[in-house]
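Only one protein chain is missing; all other protein chains are in place.
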Amino acid sequence: MSLLTLENVTLKFGGVTAVNNLSMSVNEGEVFALVGPNGAGKSTVFNMISRFYTPVRGSITFDGQDLLKLRPHEVPKLGIARTFQNIELFERATVLQNLLVGRHRHRKTTLVEELFFAGRARAEERAHRHAVEEVIDFLDLQPYRDKMIAGLPYGVRKVVELARALATKPRLLLLDEPASGLSVEETQDMRWWIDDIRRQMGITVLMVEHDMGLVGKVCDRVLALADGAELAHGTPAEVQSHPAVIEAYLGTAAISKTANAKGERV
Amino acid sequence: MEILQLLLSGLANGCVYGLVALGFVLIYKATEAVNFAQGDFMMLGAFVMVGLVNPQFMGLNFWLAVPIALIIMAVLGYLLDLTVLRFMFGQSQTAVVILTIALGFVIRFIAGLIWGHEPLNLHSPLRLGDVRLGDVVLSMADIAVIVVTLLMTVLLWQFFQRTKLGLAMQAASQNQMAAYYMGIPVKRVQGAVWALAGAVACVAGILYASKGTLDISSGFIGIKAFAAAVIGGFGSLPGALMGGLIVGVIEPFAARFLPSGYSQLAAYSLLILVLIFRPHGLFAQVRTKKV
Partner (left out) sequence: MRFHFKTSYDQDIRLFPDGWTFSLYAALLVLMLVMPWLISDFYLGEMTNVLIWAVAGLGLMLLTGQTGQVSLGHSAFMALGCYLCVNFIEMGLPFLAAFLLAGVVTGIIGGIIAIPALRLHGVYLAIFTLALAILADDMIVILEPWTGGVNGYFAPEIWIFGVEVNRWVNPSAWYYLALGTSIFVALLYRNLLRSPLGRAFAAVRDSEISAQAMGVDVARTKTLAFGLSCAFAGLGGALMGLFAGAFNNETFNFLIAIQLLMMIIIGGLGFIHGAFLGAIVIAFLPQFLSILTDQMGSSSIPGLEVGVFGMILIAFILFEPMGLYGRWLKIRTWLELFPFARRDMFRRQKTYLKTERLR
């Protein structure tokens, strides 16, 4: 069943068409990847789903609801969480506090209750901390729980971003280049986590990724983008061997070579 | 005729605001910092001139004193950058704002120590003589203010558009690290900007002091000038001048036609309206952050 559907979406920045008549649908429970060269419009698709950008044409629906009617902060309330390509954490807060912000969509307490820490406030706060603690356990962030973000290394920040998104208890998780800048080991960890996120937590994942190794291992379906338009879609193997994809990445001359080396992984 | 008289005296006042606003914009364009002490710079420049020219101090010839005062203020601007602002390199804009407000406090204190707290008059040749155009009377100082301001705006504008240093300044403000990589000596460029801003403030101060009396609170017109810069659109030199003129013209009209008490509200009410409806002034310059 399709959870997220984009239909004929077009986005223009001034005269530049960033996304051109793109249609795609992400099914419940799958891991779906967007690939493509830099500037292909992958992150732009994410930013439209997050409602930072509004397409000039087309529709985006999530579980039957029209996303284009919502404002950016209302999107996570439906159960869509995301990470950012250039890590956007709350720098002057601890890891724990960052994750607790992820619980914001579950906030039930009112201003007055919070000011006097009365009524539900304490019980709610315990519930938030419990939920966050589960995510910390899941991603092995215990050593960093009370550390300030400002002093953390890049690899850890990446994990904290993922953790913060998971703390929202999403139905759909948007990962913008989860493995970029990570070491081989860290990429391995990321791979297992994405698998577990799908299998154990039942969260649908839509990701943008350049590392075709990772994409090949964790993704069910892949859509290749170039210049804002679809090049190919299908299983990772199908997309990798699709002539248009190879051309976009390597140029025309490469096609004949790959044809000769058929069977081998690109 | 009264309208024309109000308009012209408003324009002359507006030019002083515009000149101080130019100083704001200059520093903003080149370092992304906002110098809230620009008004106090102007006050200091005027006092330096008073110190050089007035008989109870050094009693130099006015025209000889002008370049000396300009150089003194430019050096002060450069030294200020060297000793204080350079340490703020890479810090947030608001930290610099607060720093420069404090700097204004200190400048006011020092000026008070040196020149006292009594209002002073600059012995300026611009004070002599009025020009009559029909029924409209303009002082020489008013005319000088208008001419000099226009000249300064054009010069600075050309400076940013044409010269290598001007372009380097703009580049340095937008991305310090990239500017470094391109071989721009970012810190030295910033020093040059502060020196330039000091000189511009000095020009404004000389003209201001030629028009009226001067005391250490004169620097507070910096707030009005800042309002003018925002109204015109921060980051645009012609915008700063336009904003200054708008504020300058509004004031005499408000004083003439609004009941007393309400007239002071005019400039700041306009500022608030502009900020609400055109948050980035008349020439927008900012777009949202890319993720």
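Should a chain be cited, it is by its letter among A and B, assigned in written order, with residues numbered from 1 in that chain.
Heads up, the rule we're going with is that a contact is a pair of C-beta atoms (placed from the backbone, for glycine too) under 8 Å apart; a residue touches a chain by one contact, two chains touch by 3 or more.
Quick caveat: nothing in here was measured; it's all calculated off a predicted structure.
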Report summary line: Full-complex touch with the removed chain, picking from B:Q91, B:N121, B:T163 or B:T213, is B:Q91
Requested in this report: Pick out which of B:I68, B:L82 or B:L275 touches the chain that's been left out of the picture.
Outcome: B:L275
Query raised in the report: Quick one: which of A:R105, A:R157, A:R171 or A:R191 touches the chain that's been left out?
Result: A:R105
Query raised in the report: At which residues does chain A meet the chain that is not included here?
Result: 50, 52, 71-77, 81-82, 84, 88-93, 96-97, 100-105, 107, 109, 111, 114-117, 121-122, 124-126, 128-130, 133, 150, 164, 168
Requested in this report: For the chain that got dropped from the picture, name the residues of chain B it touches.
Outcome: 32, 34, 84, 87-91, 93-95, 97-99, 101-106, 108-110, 112-113, 117, 170, 173-177, 180, 216, 223, 226-227, 230, 234-235, 261-262, 264-265, 268-269, 271-272, 275-276, 279-280, 285-291
